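Take a look at this one; I'll ask things after.
One chain of protein is taken out of this complex; the other chains stay put.
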Amino acid sequence: MASVNSIYGLFPGPDSADRGVRALRAAGVAQEKILVMASEPFEEYSFTQAEHKTLMPWLAVAGGIAGGTCGYLLARLTQVAYPIAVGNMPRVSPFPTAIVTYELTMFGAVITTVITLIITARLLRKRPAPYDEAVSHGKILIGVVDPAENSRDAVESSLRQAGAEQIKSTS
Amino acid sequence: MPQQATHQWGMVIDLDRCTGCEACVVACHAENNISTVGEDQAARGRAKHWIRVERYFEGEFPDVKTKFMPVLCQQCDAAPCEPVCPTFASYHTIEGLNGQVYNRCIGTRYCANACPYNVRFFNWYNPQWDKPLNLQLNPDVSLREVGVMEKCTFCVQRIKAGEIQAEAEKRAVKDGEIQPACVQSCPTKAMVFGDLSDPDSEVSRLARGNRGTKLLGELGTMPKVTYLQKDSWHGSENA
Partner (left out) sequence: MAAKTPEQITEDLLRPLGNASGKYWTALAFFAGVVVSALCAFAWQVYAGIGVAGIRRPVFWGFYITNFVFWIGLSHAGTLISAILRLANATWRRPVTRCAEVITVFALSIGATFPIIHLGRPWLAFWLFPYPSERGIWPNIRSPLLWDFFAINTYLLGSVTFLVLPMIPDMALIRDRATGLRKKIYGIVALGWRGTPKQWHRLESAMQIMAVAVIPVAVSVHSIVSWDFAMAPVPAWHSTIFAPYFVCGAIFSGIAALIIAMALLRKFLHLEEYLLRMHFENLGKLLLVMSLLWFYFVFAERLTVWYGNDPSEMTVFWVTQTGSFSPLFWLMVVCNFVIPFPILAIKKLRTIAGCVIASIGVVIGMWLERYLIIVPSLSHKYLPYSFGSYRPTWVEITITCGTFAAMALLYMLFAKTVPIISIWELKSGPQTQSDHATALQPVPHAEGAD
């Protein structure tokens, strides 16, 4: 499916996948070049522990602050710009302003989270990425992206020794 | 452009003079282009009487006393109908009136629920006037379409006309010069209309008197209609 240079093995389960990743690291493959794909998060296993850090919560807070500011400005500026007297209430009524500010804070936080997810998870990407449909059938894909030409055989044997059922390569 | 408020309109209704004749109701319909809704719709509670005369009976036959109370929009200074309108169709004018802007109304009917006096009326259908009654419509008052809320305006068209006339003649509005249709039609002169910000106007003097009460004043609506009665109504919540 991809026109990316890679070689990968399909493993039947998380334990063998773990062994596969460790074999690749032992063979000297850099962490950023190791491909892992699975149909479940497998959070208890070490082969999924890469790239855990994320700024997403902070970005959500920032988005919330931005949203809240917009809400406050909307409430305040519209009430000041077009003042209309109602019910003996002040021109900028505090409770309604607070409510609108709060709602738009949450709105901002949610939108920011969605956008951050789409961008950092590289969803909606245009470039083709390595993938194999066997992943959806329960197989775990462990491989190397852009392997050096002379290391292809070494990679293949490491993966097979770790328990890969199939080795495929794409270029 | 901010204007200086020149008047604060208010009304006094003398319950000891009201005979319940309902001339005010008829005059209001005529002046303000209020359509009748027909017998069927009236039975379903759709009638629009911007001013209505409430009748309450006291005592048992044969010692029955009847009390009449004309109820119209109280033009409250702290009107509960105003903050709840999402489109500012109900708002407070600088002359102290509760303005109803028909063009802004989208018909949520929140204001009518919030009004403790039930003085707001809704156009459930497009109003109809059978010929030749359509010829009787007042050109100074706009017609309201379906889905729009309406209520007593203290005949704001007469107020505006009086103010414009006085300004053209380079004088102040005289006390008693502007009269809404109901005030004008009352045969016992039970209703008085005028400027509450002028301490010498008749309405101010009567409102200050010791017979004056406000309807549902305890709700904090600050109504501008003062009811005069010598004895408070025995055993009722009204004053």
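Note that the chains take the letters A and B in the order they are written out, and that residue 1 is the start of every chain.
We adopt the following convention: a contact is a pair of C-beta atoms (placed from the backbone, for glycine too) under 8 Å apart; a residue touches a chain by one contact, two chains touch by 3 or more.
Owing to the predicted nature of the structure, the values given are computational and were not obtained by experimental measurement.
Student: Identify the residue among A:Thr113, A:Ser151 or A:Gln166 that touches the chain left out of the display.
Tutor: Going through A:Thr113, A:Ser151 or A:Gln166 one by one, A:Thr113 is the residue touching the chain not shown.
Student: Kindly note down the residues of subunit B that lie in touch with the hidden chain.
Tutor: 41, 44-47, 52, 54-56, 71, 80, 83-88, 103-110, 112-114, 116-118, 120-126, 145-149, 216, 219, 221, 237-238
Student: Spell out the interface residues on subunit A facing the chain that's missing from view.
Tutor: Per the touch rule, subunit A residues meeting the hidden chain are 12-16, 35-43, 47-52, 54, 56-57, 60, 71, 74-75, 78-79, 81-82, 84, 86-87, 89, 93, 96-97, 99-100, 102-104, 106-107, 109-111, 113-114, 116-118, 120-125, 129-131, 133, 135-138, 163.
In this text, only the chains that are shown with their structure count from here on.
Student: Distance-wise, how many Å sit between the C-alpha centres of subunit A and subunit B, to the nearest whole number?
Tutor: So the centre of subunit A lies 64 Å away from the centre of subunit B.
Student: For subunit B, which residues are in contact with subunit A within the complex?
Tutor: By the definition above, subunit B touches subunit A via 77-83, 85, 88, 90-94, 222.
Student: Where on subunit A does subunit B make contact in their complex?
Tutor: 84-89, 93
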